[in-house]
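Shown below is the structure under consideration.
A single protein chain has been omitted; all remaining protein chains appear in their positions.
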Amino acid sequence: MTNDSAGEDAGTAEGGSPSARRDVPDDATVVYDLDDDCTIDDVAEGARYLVTVNGVVDYGVFVDVSDNVSGLVHESGLDGEYAVGDELVVGLTEIRENGDLAFEEVDPADNRVVSVEHEPEITVVDDLSRGETVTVEGELTQIKQTGGPTIFHVGDETGIVAAAAFEEAGVRAYPEAEIGDVARVTGEVGLHDGVKQLEVEDVTVLDGEKADAARERLDEARTERAGPESVEPLVEWPAFEKLHGDLEDLARLLRRTVLEGRPIRVRHHADGDGMCAAIPVQRALESFIQEVHADPDAGRHLLKRLPAKAPFYEMEDVTRDLNFALEGRARHGQQLPFLLMLDNGSTEEDTPAYRNLAHYDMPIAVVDHHHPDPEAVNPLLDAHVNPYLHDEDYSITTGMMCVELARMIDPGITDALRHVPAVAGVSDRSRADAMSDYVELAAQEGYDRDDLDDVGEALDYAAHFLRYSSGHSVVNDVLNVGCDDRDRHEELVDFLSSRAARDVDEQLDAVENHVEHETLESDAHLYRIDLDQWAHRFTYPAPGKTTGELHDTKVEETGDPVITIGYGPDFAVLRSDGVRLDIPQMVEELNEELPGAGVSGGGHLVVGSIKFVKGRREQVIDALVEKMGEAEIDEALSSTAAALDD
Amino acid sequence: MTNDSAGEDAGTAEGGSPSARRDVPDDATVVYDLDDDCTIDDVAEGARYLVTVNGVVDYGVFVDVSDNVSGLVHESGLDGEYAVGDELVVGLTEIRENGDLAFEEVDPADNRVVSVEHEPEITVVDDLSRGETVTVEGELTQIKQTGGPTIFHVGDETGIVAAAAFEEAGVRAYPEAEIGDVARVTGEVGLHDGVKQLEVEDVTVLDGEKADAARERLDEARTERAGPESVEPLVEWPAFEKLHGDLEDLARLLRRTVLEGRPIRVRHHADGDGMCAAIPVQRALESFIQEVHADPDAGRHLLKRLPAKAPFYEMEDVTRDLNFALEGRARHGQQLPFLLMLDNGSTEEDTPAYRNLAHYDMPIAVVDHHHPDPEAVNPLLDAHVNPYLHDEDYSITTGMMCVELARMIDPGITDALRHVPAVAGVSDRSRADAMSDYVELAAQEGYDRDDLDDVGEALDYAAHFLRYSSGHSVVNDVLNVGCDDRDRHEELVDFLSSRAARDVDEQLDAVENHVEHETLESDAHLYRIDLDQWAHRFTYPAPGKTTGELHDTKVEETGDPVITIGYGPDFAVLRSDGVRLDIPQMVEELNEELPGAGVSGGGHLVVGSIKFVKGRREQVIDALVEKMGEAEIDEALSSTAAALDD
Partner (left out) sequence: MTNDSAGEDAGTAEGGSPSARRDVPDDATVVYDLDDDCTIDDVAEGARYLVTVNGVVDYGVFVDVSDNVSGLVHESGLDGEYAVGDELVVGLTEIRENGDLAFEEVDPADNRVVSVEHEPEITVVDDLSRGETVTVEGELTQIKQTGGPTIFHVGDETGIVAAAAFEEAGVRAYPEAEIGDVARVTGEVGLHDGVKQLEVEDVTVLDGEKADAARERLDEARTERAGPESVEPLVEWPAFEKLHGDLEDLARLLRRTVLEGRPIRVRHHADGDGMCAAIPVQRALESFIQEVHADPDAGRHLLKRLPAKAPFYEMEDVTRDLNFALEGRARHGQQLPFLLMLDNGSTEEDTPAYRNLAHYDMPIAVVDHHHPDPEAVNPLLDAHVNPYLHDEDYSITTGMMCVELARMIDPGITDALRHVPAVAGVSDRSRADAMSDYVELAAQEGYDRDDLDDVGEALDYAAHFLRYSSGHSVVNDVLNVGCDDRDRHEELVDFLSSRAARDVDEQLDAVENHVEHETLESDAHLYRIDLDQWAHRFTYPAPGKTTGELHDTKVEETGDPVITIGYGPDFAVLRSDGVRLDIPQMVEELNEELPGAGVSGGGHLVVGSIKFVKGRREQVIDALVEKMGEAEIDEALSSTAAALDD
């Protein structure tokens, strides 16, 4: 009877059997009926027990309280005569030093019989010692059926450990035990490939009050431990402070997810800001997973980071993620993963996928600075952090937010991240007030403004050539997060960024003489370029970035309001500085005016991309230009946010 | 002498040494000469033995029959005088209760000496008990050289078990033993990762009569066990009954392949019907593999299912399959796989690949309902099931056939499959008589007609986005075969099918205003659409499906005979309802009329797709339309079979 939570509920005055106390109303004389596997720990002097005679001698009868607990009722304390097998009610008068128990018979009338189960001593995961036989009480977080044993992962308030139960090769042991159950797992602590693991002797799924109590205890402990670390933001910035609470809530949610042993799948926009967001969070989560799991490889099994090419959750990605999730459940007995969308995922376009995943019990959180559709997405999300939800805008980039998020998850990585918000901001050309502070912070780490540009370019360039691969190691070296050699980082950035610059130059050289210019009624400049005809195709920079680079050149050249359109056979990329375009509105109008042109797309005031059918290109672009001619000048606007269309 | 098959051959009247009986002609007095390793089990009272004196005592001589078997010839039974080392011929007069043997000398004249090898007690794979040292006799089905031991897989009449033999790290043990040999493998039954495995003490490859006998026994047992389960078809359908025998033969072949430990590679058309065919067969085979192999992971190593985008066996697939097969042999010591083509593989186009695989000892079977070229393909196949071979047609879909095939392999999965034939039929728009029965069957499982449509669409949609991945888990959930949660299945189907419908609608909206219409001389309607100009490209639905959906709309709108052509820069997709096109014939004619247009392609009467060089598109389409104008009206024809061109 060593279970503390049970003990805490105890309250009767006289010394009774502690584990039973909670079950006994004050107004009854309780007689305990002990389960066969109860031990001496389950009895207490003064309490009454229902016992069975196992031997009759001259001086009294020997009685069994359980398989392991027996004692003598001396003839002086016996009221009746009993034969072997008879039941009677006795009081425990004394537990002698040598362990012998002395009972005396009591009147069985008016007693209330209460069953007592054996309460084993519980050991917490953090205290497991090799060679000891222990009982762990926790939640089953993963149940993997191997060709040999069944591997249960048990998580309590201190950590998660694997427990191998062998029934028969490939046969599910303890089929009654399911993921999410609270159970007691008893076994010897051994080593499997050098990692602590329980060799299971017994798995008992708890139910009823016992389960409730354990679950409550676990829940409290996890809530406590999930609490994010309190960190001061890297820079003081009132606009950012509005997001602090949301980020803390998400940090708590992610830490809790780790404590629950659930896998996490990170999908992030495959550009500079997206990687500045994803890599810090990945590292922080890996570090916390390591803290929680006995298995040092758990991070690799439980966390996946994947780049996403499109600015929304593409069907191909959804299908693959879902299949991956289901395979993880089928083959490794994992819970379905938590989906974390970074620099991506705030829009209505994403909702059908979210709705489906919800039915699969896959929690979803989004950190994004693209213009969100909160009415559509928020009801489907477990968390949504976005500056627009607090009347801020894309100048607070996802990388800036995620650096703080990562620090809340694991403050120990702060030193590795000081330069990252500046890279994120430069990558997405943020004009935030705080940029100068971030740039200053990076300067203290030895990154001047050109270095930041180069890292951003190098990230973009690497992302382009890595395609669907996360490129874990090379990207870490480019961003210098977890890179062990500053010189190599610099050389790598130099290599990639100079190749990127060369490719951009070649592209701009190619299109230069073919850019068409006109002056709109609003006096804004309009530049158009047919990228299919005049740009190198299927290479870096892709149409989105090519248009952006051209646009930036023209903005700098003219100093006036500028719109740039880069178009291909069935798409156009739009950029504006100084003209309010409202691209979603334009798409809607084009769709009405040009039925059968199949216009779709999106963006916001100054950045966007649209698609149409090849045969209607001319009409679509003409109509678009006409609308742009009517668009309002607003010199404060600038297409400085991340291109949506790369 | 416990080998049963040997015992069955025995026939002499007097009680002789049973294992030797088969070798002894009736008219000879046989004297057995036992091998050194023979035991008491190898001798019998009444038989005669050639023995060697190992001791001389007052009362007789002690003689050795083998290293393990000795006895006394009492002086009363001795005719001559012998010294240690002398040979003589004796009869075994008595095997005493204590195991002592008593002999008497017999006249060695006119005897025929027969050698006797020790016959170990054979244990069948199913009866292996951990800790026992046993001898298993069976065929070597796989020989994998690891960095440590050599792993032999031995298959007998009851199952297949691995046996680890260690010579030196990475060095092939028993190099004389090869895949396909019949051998006796002796060793202790241990556990490797929880799976029973023999720790090899000896591997003896059998040869000569012993091998023949063992092989014959094995062959009989396998033939017996390979016999498909007798199942009643899910619906009564005379047309289908013609195929029943072919399916049974294939079920037998596949079960036998599993019993022989050979891997199986399933290639299936990546559409709704193809998946309705492949998934049931996959599950049934996995279940049978599990029954046969001691290793519960065997299914994962021995069975691969892969989608194929094209309606024939593409060079890319052939090259990869062959490389995979050879890697399996080189790295895992597997046999080359059995290739099972589903909803695919019946045409002449497939024969060069088949011819090549045949040289690699890769058996091939096809279940298909596309128009076959039996003269070309049948000689290269081990089995070919196709309704056209029985004067039936594509209305019997591959999914319908494969559900029955799967049930013959493992009747236990019947309950999971009742709705599948209806999905297959709806997917391929089968007009079979039996469709109403299948739909009724599905209705009993809770699928109404719309549900079936939705599942079919969802399968198509998932296949599109999974590309080359089998998408095992997500596809199982879509089809609800092996899905553990009906609600999730429904939600997933709803999600995918509604997205698919939305994408189809968008595509039809885009093309709607650009469809060109003309009335042919035959009064049939002809619709043409330039998909390159007017449809969204590189998305769902692809050109084949886009054309099909447009065609279906027009058929419904007009109620008349309709031909639809969807074309791109170098291809055209054709559909007809009510007009007999004979597309292969048209391709042949176009090739003659338009040299240098590079026309190729195929299909049948009402569905087809052709390719040509971009620069000849106009001429090809014009010539095609001219031919269509002359084509015969046949209102019974409908392009309801699966599109060949998705």
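We just call them A and B in the order they show up, numbering each chain from 1.
The rule is simple: contacts are C-beta pairs under 8 Å (C-beta built on N, C-alpha and C of every residue); 3 or more make two chains touch, one makes a residue touch a chain.
In this text, all values refer to a predicted model and were calculated from it rather than measured experimentally.
In the complete complex, the residue from B:Gly71, B:Pro120 or B:Pro149 that touches the missing chain is B:Pro149.
Within the whole complex, the absent chain has one touching residue among A:Asn54, A:Thr223 or A:Gln533, and that is A:Gln533.
Contact residues of subunit A toward the unshown chain are 191-196, 294-297, 461-462, 465-467, 469, 471-477, 487-488, 491-492, 495-496, 498-499, 506-507, 509-514, 530, 532-537, 540. With the whole complex as reference, residues 146-149, 166, 169-171, 315-316, 318-320, 322-323, 325-327, 329-330, 352-353, 355-356, 359-360, 570, 595-598, 600, 611, 613-616 of subunit B touch the missing chain.
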